[in-house]
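Just dropping this structure here.
Omission of a single protein chain aside, the complex is shown with its protein chains in their original locations.
After this line comes subunit A, so read on.
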Amino acid sequence: MSTFFSQTNMLLMSVWSCFFGQDEEDGTEMGEGDEWMQGKTLIKPLDQLDLTEAELKEEFTRILTANNPHAPQNIVRYSFKERSYKPISSVDQLAVHFVLEGNLLHQDSDEARRQRAKQGLPEDKIVKSVLWFFLLAQAAGGEDAGDVEEGGGEERADSVESKAGKKEQKITNQFNFSERASQTLNNPLRERGCQTEPPPRANFSATANQWEIYDVYLEVLQKQEKNKEKAKAVPKKDDDKGKKKMMLVETQSDDITKVAKVAKIIERMVNQNTFDDIAQDFKYFEDASDEYREQEGTLLPLWKFQYDKAKRLSVTALCWNESYKDLFAVGLGSYDFTKQGRGMLVFYSLKNSTFPEYIYPTTSGILCLDIHKHLPYLVAVGFYDGCVAVYNLKEETLQPIYKSTAKSGKHTDPVWQVKWQKDDMDNNHNFFSVSSDGRVVSWTLVKNELVFTDIIKLSLAGAVSEGPEGVQLPIMACGTSFDFHKQIDYLFLVGTEEGKIHKCSKAYSSQFLETYNAHNMAVDAVKWNHFHTKVFISCSSDWTVKIWDHTIKTPMFTFDLNASVGDVAWSPYSSTVFAAVTTDGKVHTFDLSINKYEAICQQPVVAKKKTKLTHIEFNPVYPIIIVGDDRGYVTSLKLSPNLRKKPKEKKGQELPKGPEVEIAKMEKLLSLLREPENSNA
C-alpha cells in the first residue's frame, strides 16, 4: 500500500519531468528550442483556477491511507433476507498488480516426493557418494593402501553395484532429442449396423371444431343407446337376425341411393327457380285491384300439377294433409261408368309441382280418400269396385297395408266417401265409408285385419221390391256422400242418390234422426260448417247449392249455379265463405256476410272449356284452393283479399278473434232469415 504513494509519485514526477526535466537530457538537441527554454516561465492554462493569496497559503493536509483508490466505495448487494439492496459493510481494498505462477516445490512436500520417485533418485544418494570420495582420499594417502583399497575395493564393489543401481537416469537432451515412434498394428475397424423396417407411417390431419366434438359425442351416445337396446333384445333372437339382415342390405346398397334425399332437395330448388314468380305470388301477392272492386274478388292461378301417367284419369278426390300443410293427396279414377280402368293415388307437394312425391297405382279407380288428422301417413281410400284400403306412406311398398276383400265385407258398389274417425276405445284406428249399396260401414284396423261393422243401412222409406223366390227386400238407397259433425261425434249426415239427406246417429242403426228432401238429383257433397254447429251445405247435379240449418227442414239459402255442381267446400277461416265448382269449368265463391244472393267471384279456371271441374278443397293454412278436373290436372289458385274478408269492427273496439266471431256471424244471418219466417208463419 505504501508503494502506491511512491509509485504515483513517480508517475507524477515522470509526468512533470516530461514537461520540465527533459531539457537536461535533451539539452544538446534542443538547440533550436531556445525559445521554449527561454520561455521557462510558467504558462498558465486558460482554465486554471485563480486563487487568492489567502487561498494559496491555505494548507491542505494530505493523508496517506492504505485505501485502494480504485476500489469502489459503495458496492451494494441484494439481500434476500431483507429483500432489498444493502451496501456492503467493508470493501476489499486489496489491489493486485502482478501475478506470476512459480514452479518451485518444497522438497519434503508430497508432490516433490512423487516426482522424485518417478525419476528414481534415492533420497540419501548425495551423502553416500560423498562418503566414497572421502574413503578414496584416505586410501591414497596411507600404507594400508591395499587393505584400505580392498576394503575400499569391497566398498568400491559395493558402491559400484550400488552405483550401477544408482546410475543416473538418462535425461533427454532437449537440443538434439529425437523421438522414435513405431506403429503398432491397429485392429481394423468394422462397422456394424442394423436396419429395421420403419413402422408404417401415415399422415394424419384433422380439425377440432365445436361441431366435430359435438358429432363425436352424439355418436358415442348413440352407440351407448344401441348397446342398451341390444342388451334388452338379447332374448329375442329373431329380432337380432332381422337386424343382421338389415345391416347386410344397407352395406350392399348402391352409392347412388344415398343421394336420394339430396336429389330431392335439389329438384325442389330447381323447381323453385323455374317457377320463381309463382312462388313469389303465392307468398306475397295481394291483388291490389280488390280495393276498387267493391265486393268481388278474384282467383289468381298458381301452380298446375299434372302427372303424365294420370292424364286420362279424372281427379276424383282431393285432400290436404293436416300436418304437412303443403302436401295434398289426389285420387284419380273415372266417373264414367263405361270407362272403368285403373286408378292412382298421388301425393303432391307445393314445393315441387312437376312431379309427385308419392305415387301408388291401383287396379281400380279411386273415388274418395281421406288422410288421418293426427297420423299424416295413414290414408284411407275407397275404390270404384267397392273395396276400401289403407295405405301407409311410410312403407316402401306400393301396396296398401290393409285392403278389404269380398270376405271381409267390402261394398258391392262404388265407395263414394271415406272418413277417418277418432280412435276407438281399444286405440285402434277406424274409418267410415259410404257406398251406393246403401251401407254405411265402419272399418277398424285391428292388427293385420280390417274389421267391418255395418253402422246403418240406408233404406228407401216404404219402398219394397220383390226379390228372388218372392222374398221382399227393401230397396237400398245409394249413399253418395257423408260428413261427420265436428263437435258432436255420433252425428252425421248422408246424402243419397235420390237427393235426400239423412241425419243419422252412430247409435241408431235402423232409423234416421231426420230426413231432408234436399235435391232432385244425387247429392254430390254434404259438408258441415267448420264453425257453426248447426249449419251444413249440400250440392247436387241439379245445379243447386243449398245451405241448411239442421233443425229446420227447409234450406236457408239456395243458389242456382247454371251447371251441375261437382263439389262444394267451406272455407276454414270464415264461417260464411264457401266455394263450389261446376262442370262448366268455373269456381264460384260466396261470402254470405257480404252478398247473400250472388257469388262474389265466378271465375273459369281451366283453359279448355270442355274440362269439368270435379273437386275443390281449401288449404287449412294458406289462402289457396286446389281444384281438380276431369283431365287429371290439379290447379292451385290464390284467393284475393276480398274473398278473405274478416268482419269490420267499429273503430275503437278490439277485433275479437276466434271461432266465436264466425259463429256469431252466421247466427246473425240465420236469425235474419228466421225472423221473416217466424213473422210469416
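Heads up, the rule we're going with is that a residue touches a chain if its C-beta (ideal position, glycine included) is under 8 Å from a C-beta of that chain, and two chains touch if they have at least 3 such contacts; residues count from 1.
We adopt the following convention: contacts and distances are computed from a predicted model.
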{"item": "Missing subunit (named according to UniProt) among the choices \"Large ribosomal subunit protein uL23m\", \"Dynein light chain roadblock\", \"Fructose-bisphosphate aldolase\" or \"LSM10 protein\"", "value": "\"Dynein light chain roadblock\""}
{"item": "Touching residue (missing chain; options A:D276, A:D489 or A:E598)", "value": "A:D276"}
{"item": "Listed residues A:E267, A:D281 or A:E667, member touching the removed chain", "value": "A:E267"}
{"item": "Sole residue of A:T61, A:Q210, A:N427 or A:N448 that reaches the chain not shown, by the stated touch rule", "value": "A:Q210"}
{"item": "Per the touch definition above, residue among A:V259, A:I488, A:A507 or A:L672 touching the missing chain", "value": "A:V259"}
{"item": "Absent-chain interface as seen on subunit A, which is shown", "value": "207, 209-211, 213-215, 253-267, 269-271, 273-274, 276, 354-355"}
